[in-house]
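Left out: one protein chain. Kept in place: all the others.
Moving on to subunit A:
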Amino acid sequence: MSATILIWSITVAQLFLLAAMACAVARMVLGPRAQDRVLGFDALYVCAMLLLLTFGIRTGTTIYFEAALVISLLGFVSTVALAKFLMRGEVIE
């Protein structure tokens, strides 16, 4: 019983997160200006991190957690670098 609940909720959650990633990719492709694309990329890596966490719950291992931690760390750095590039025209001055 609990296995059925867990499997179905994880499947539905993964489908929701995939749809969210598709929306973010659509914003990256459509985005009229560069800041919209960066915003779509920001939402995309957050959704990918959450998808990795749901994979971790599905398989019962904590390996996926470390991948999610690395994604959240590097995604922040990349978003800040892209925002600085949009503002100043270069990243490291």
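Methods note: contacts are C-beta pairs under 8 Å (C-beta built on N, C-alpha and C of every residue); 3 or more make two chains touch, one makes a residue touch a chain; residues count from 1.
What we mean here is this: contacts and distances are computed from a predicted model.
Asks: Looking at UniProt, which of "Cation:proton antiporter", "ATP-GRASP peptide maturase of grasp-with-spasm system", "NADH-quinone oxidoreductase subunit B" or "Sugar ABC transporter permease" names the chain that isn't shown?
Replies: The missing chain's protein name, per its UniProt entry, is "Cation:proton antiporter".
Asks: On subunit A, where is the contact patch with the chain that was removed from view?
Replies: 1-3, 5-10, 12-14, 16-17, 19-24, 26-27, 33-36, 38-40, 42-43, 46-47, 49-50, 53-54, 56-58, 60, 62, 65, 68-69, 72-73, 76, 79-80, 82-84, 86-89
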